[in-house]
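What you see is the complex with one protein chain gone and the rest in place.
Naming follows writing order (A and B), and every chain is counted from residue 1.
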Amino acid sequence: MTEASGPLLSVEDISVRFGALMALSRVSVEVHRREILAIIGPNGAGKTTLLNVVSGFYHPYEGRIRFEGRDRTSLKPPDVAELGIARTFQNVALFRGMSVLDNIMTGRLLKMGGHFLLDAVWYGPARRQELAHRAAVERIIDFLEIQAIRKTPAGRLPYGLQKRVELARALAAEPKLLLLDEPMAGMNVEEKEDMCRFILDVNSEFGTTIALIEHDMGVVMDISDRVVVLDYGRKIADGPPEQVRKDQAVLDAYLGVAHD
Amino acid sequence: MIYREAGQFKTTYAGDQAIFPILQDRVFVGLVALAAFVAVPLLANEYWLQAILIPFLIYALAAIGLNLLTGYAGLLSLGTGGFMAVGAYSAFKLATAFPWLNVILVFVLAGVCAAGVGLLFGIPSLRIKGFYLAVATLAAQFFLIWLFNKVGWFVNYAPSGTATAPPRTMLGVMVTGPQATAPVRYLVALGLVVLFALVAKNLVRGRIGRSWMAIRDRDIAAEIIGVRPLRTKLLAFAISSFYCGVAGAELLFLYLGSVETLAFDINLSFLILFMVIIGGLGSILGSFLGAAFIVLVPIFLTNVPNWIGLDMRTDTQKHLELMIFGGLIIFFLIVEPHGLARLWQITKEKLRLWPFPH
Partner (left out) sequence: MIEFLRSLVLPFADMVSSPTFFVEVLVGGIAAGLMYSLVALGFVLIFKASGVFNFAQGVMVLFAALTLVGLMERGMPVPVALALTVAVMIALAFAIERVVLRPLVNQEHIILFMATIGLNFFLEGLGEQLWGSNVKRLDIGIPDESFSVAGVLLNKLELSAALTAAVLVTVLAVFFQRTRIGRALRAVADDHEAALSIGIPLKTIWVIVWSVAGIVAIAAGVMWGAKSGVQFSLSLVALKALPVLILGGFESVPGAIVGGLIIGVGEKVAEVYWGPLVGGAIENWFAYVLALAFLLFRPQGLFGERIIERV
C-alpha cells in the first residue's frame, strides 16, 4: 500500500444506536491525507458520536471503518491510539492532578517502552529515554507558546489554556490523524484566533491530517478544506465550504425547517 | 533568605528532572540520611528504636505501597493487611524451608509472592471502580486472613498457630530472631525503606507513574492516549502488593518476632490507609510523614497526660486515639486533601519568601 493512495480514514455506512435512538444512520465520511475537515451540524446531530466511533469508544452495529486502507472497525481506544489517531474532548479531559509538562509527556507514552524494572533503576536507559522525550515535548511547548505554565497543575489553568494543553498532549503523540472536538468552544475572540493559527500551523508544518467539530461558522469557513454536515444522525452535505454554505438542505437544517 | 533557589538555573533537562533540584534540599536530605544511618543507631535507646523507629520505617514502606495504588493509580484498597500477611507468611515459609537463603532475598521473594496474590485480586479492578473495588479488596482481606488462620502448613503446624522469625545472620551479624539487637534491625529496615522509596520515586516520576496518574485522573482520556487500563492497573496492584509484602515480612522478622493472623486484621489495613490520607495521597514523602504521625499519636497520648499530671485510663486513650484519627481524616479531606506533604511544601514556599510576606 503506497503512502498517498486512497483516503487516510474512511467511515463506510456506519450506524450507531442507543436503545431506540438512532445516533448515526448509514453515515459515510472520508478524511483525505493532509486536509482539514470540519464536521458541523445542529446539536444532537451525532458529531461527537462519530468521533467516538472512530476513537473506539462505541462500536457501530453496521458499517466499517478503514484507516490507511485496512479494516479497523472493532478496535478499542488504546489500539486506535497505536494506529496514530489522537484526539481532544469537547469538555477538556486533562489529567487535572498532573503538571502541564506531565500531561504532555503522557501523550508520548506509546513512543516509550522498556521493562518496568529499568524504570525502577532510572539511571541508564530509562533516564535517556525520558530526556529524549522531554526534548521533543519542549519543542511542542515552544510551538504552542505555553513555556510559562510548564510546571503548573493542569487543573488550575484557565479554560482557554487547558484547551491548548490538551492540543499539546494530542500533538505529543505525533498523530497521523488528529480529531478535535470543538477546540474553540467557550473561547473569546482572541483565544479563537490563536487556536485557528495553531491548527493551521500544525496542518502545514507537521502535515497532520485534522478532522474537527466546530460550531463557529466563521472559523469553519476560514480554516477548513472541506465540510461535512450532519443532521439527525444523517449526512446531509459534503464538499468545499463555499458549496456547503449554499446547500439548501444545510440551510433548512440550520434555519429549522420542520422535519417530516 | 536561607532557602532560595535564586541563581540556580537548570541548563539541562536532566538537572530539571532530578528528585531534589534545589541545592538546599540536597544538603538537607544528606544531613537527614547521615543522622538516620549513623547518629541514630549510636545514640537512640532500645525503647526509641523498638517502639517508634522500627515500626515507623516498616509502616512507611507499607504506606508507600498503598500510596502507589491509591494515591497514584487511584484504586482504593482495604486489603493491605491481607497482602502484608502474604508477605509475612511466605517469608516465614521461605526462611524455614531454605535456611541458607539470605534474609534480604527472603524479603524480596516474599514481596514477589504478595505481588502475585495482589495481581490475582486486582483482576476485578478492570470492571469495577471506586468503592466497589474497595469491597472487592475486603474479600481479599478476610479470605487471606482466614486462610492463614486455618491452614497449619503456613506456620509449619506450630500448635500455637504463631509464626516465629528464625534467627538469621548477615555478614556475620545476627539480623533476625531474639538475639538480633535493635540497632541492627533498625538499620536493615532503614536500608530497605530508603532503597524502595527511591525505586518508588523513580517509578512515579517517569513513564509508569504517568500512566497510573492518567488512569486515576481521567481514564477515558488515558485510554485514547494508548494507556491499557488492565495492564496499568494490574501493574499498580502487583507493585503495591510487593511493597506491602516486604513490609509484612519485615513486621514479622524485624519488629514483632512472632505473629498470629490477628496482627494483620482489617485494622492494619485501615491504619495504613490513614497514613496515606493524612500524609498525602500521591506523595512518597507523605507516606513517611503519615507513618510518623500515626506511630507518634498513641505514644503522645500515653505520655502527655503523665507529663501534665493527668491520670488517663488506657481504654480512654484507645478511644481518644480512634476519635483523633477519625477526626483528622475528615479534617484533612476537607482542609488539605494532599495531606502533610502539601503542608510541608507550603512551609517551604513560605520559607523561600521569608522574611517577606509575599
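The rule is short, and it goes like this: a residue touches a chain if its C-beta (ideal position, glycine included) is under 8 Å from a C-beta of that chain, and two chains touch if they have at least 3 such contacts.
Every value quoted in this text rests on a predicted model; they were computed, and no experiment measured them.
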item	value
Among B:13, B:48 or B:270, the residue in touch with the chain that has been omitted	B:270
Residue of B:138, B:198, B:297 or B:343 in touch with the missing chain, whole complex considered	B:138
Which of B:19, B:43, B:128 or B:158 contacts the chain that the document leaves out	B:128
Contacts of chain B with the absent chain, listed as residue ranges	74, 76, 123-124, 127-128, 130-132, 134-136, 138-139, 142-143, 145-146, 149-151, 220, 266, 270, 273, 277, 315-316, 318-330, 333-334, 337
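Quick note on the criterion: only the chains that are shown with their structure count from here on.
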item	value
Chain A to chain B touching residues, read off their complex	55, 57, 76-78, 80-82, 86-87, 89, 93-98, 102, 105-107, 109-110, 112, 114, 116, 119-122, 126-127, 129-131, 134-135, 138, 169, 173
Interface residues, chain B side, partner chain A - complex	13-14, 17, 199, 202-203, 206-208, 210-211, 213-214, 216-218, 220-228, 235, 239, 282
